[in-house]
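For this depiction, one protein chain was excluded, whereas all remaining protein chains were kept in their positions.
What follows is chain A.
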């Protein structure tokens, strides 16, 4: 018989005998078999069946040694199906465990997680101290469990809880399953409690940060000149600005259009007035009926008195350039 065919046949026989196992477990068990059959075949004379026994016996022996129980050929009950489901889940977890291990630099992820256990015990103690504080005093989640508002009490509570959690952690393995399930459930509760608490504490931090941001902004920093218009859209010149206490408001760039000496002369003659550059209106306001709009953008604006304009306005507009009648056609 062809050597390769014989090996394949033997392998198939073993696989059939393990058909009731879930695929992951079966593949794992059979992983080494092709290589082993090659070795045995290379070793000496005689068929594989003569040397290793029938495939069914081989499968049974392997199954027994692997602690997987005897083959079940009868119809499977609900218990068996649940057990198979649990086995499959364990298999999947085992595979994930081994796949994730190298990413973390260990053979198995569980090896790494086991080393983190003492860190979890310390965190658990801290969270218990925090839960006691929040549940008994109703205060918020902070950095320290301030029981009664005292730092000393906080440190004492923290120390006791952390030490107790470590003590419990070292003895957990020897406890009865009921107790261990209770501890696991409590750990889950503390984990969720911690997540919610830290999330809230984080929110407080964000709000405080936003407030300081708003305060520091000077929204008029960009203003370099001030243009004032009356209700008809006519630009006013030589306007003076005061705040609620009667102090003159000084903003913008006074030397925008005048030299230092000219500006000084202007302030001595009529005081600080806006706009600094009356000859350069930055924009036009929509003209109103009965009001003459400036003839051209960029040219000095001529304001003609209109019948509706009040005559006793303190900051009455004065033409600054040479008065020039608006061309009419």
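In this section, a residue touches a chain if its C-beta (ideal position, glycine included) is under 8 Å from a C-beta of that chain, and two chains touch if they have at least 3 such contacts; residues count from 1.
By our rule, contacts and distances are computed from a predicted model.
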One chain is missing here; what is its name in UniProt, given the choices "Gas vesicle protein", "Transporter", "PadR family transcriptional regulator" or "Alpha-D-ribose 1-methylphosphonate 5-phosphate C-P lyase"? "PadR family transcriptional regulator"
Any idea which of A:40, A:83, A:134 or A:257 touches the chain not displayed? A:40
Write down which of A:15, A:108, A:146 or A:266 is the residue touching the left-out chain. A:108
Hidden partner sits against chain A at residues 28-29, 31-36, 38-40, 52, 57-68, 94, 107-108, 110-111
